[in-house]
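Can you keep this structure in mind? I'll have questions shortly.
Here is chain A:
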Amino acid sequence: MTRVIFNEERCKGCGLCIQFCPKSIMYLSEQRNRLGYNYAIIDDMAGCTGCAICALMCPEVIIEVVEEAAV
Partner candidate 1 sequence: MSEVILMKGNEAIGEAAIRANCRHFFGYPITPQTEVLEYLARRLPEEGGAYVQAESEISAINMVFGASCAGARVMTASSSPGISLMQEGISYIASAQLPAVIINIMRGAPGLGGIHPSQADYFQSVKGGGHGDYKLIVLAPSSVQELIDHTMLAFELSEKYRTPVMVFGDGMLGQMMEPVVFPDYLPPPVDRPWATTGMEGRGPNIVHTLYLPAPDLENHCHRLFDKYRDIEAREKRSQEYFTDDAEILVVSYGIASRVARAGVEMAREAGIKAGLFRPITLWPFPDLQLQAAAKQARLLISAEISMGQMIEDVRLGIRDKVPVKLFNRIGLVPNPDEIFEFIKAEAGEVSKIG
Partner candidate 2 sequence: MAKIKGYQRPQTLHDKPWHFCPGCHHGIVHRLCAEVVEEMGLQSQTIGVGSVGCGVFSYNYFNFDGIGPSHGRAPAVATGVKRVLPDKLVFTYQGDGDLAAIGTTEMVHSAVRGENITIIFVNNTLYGMTGGQMAPTTLMGQQTTTTPRGRTREQAGYPMKVCEMLATMDGSAYIARTAVFNPAQVLKTKKAIRKAFETQMAGLGFSLVEVLSACPTNWGMNPLEALDHVKDNMLPVYPLGEFKLKKE
């Protein structure tokens, strides 16, 4: 399955990934990271198609999109 890996501690909460996610499965956490930003997260990873548009738009280059074999 596809997994989106965030480096949450470096997210600045700009929301560009959320804006352009075609499945609308991303949102800003209510938690803040050490930088003081509400960071982007996904709960419903099953809904991810692995299109990587989030990574394409992320200005911080903190999103990687990988395929993992089912265990």
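Just so we're on the same page, a residue touches a chain if its C-beta (ideal position, glycine included) is under 8 Å from a C-beta of that chain, and two chains touch if they have at least 3 such contacts; residues count from 1.
Selection rule, in plain terms: all candidates are chains of the complex that A comes from, given by their letters.
What you see is a predicted model; the values in this text were computed from it and never measured.
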item: Pick from 1 or 2, the complex member that touches chain A; value: 2
item: Complex contacts: residues of chain A adjacent to candidate 2; value: 2-4, 10, 12-16, 19-20, 37, 50-53, 55-61, 63-69
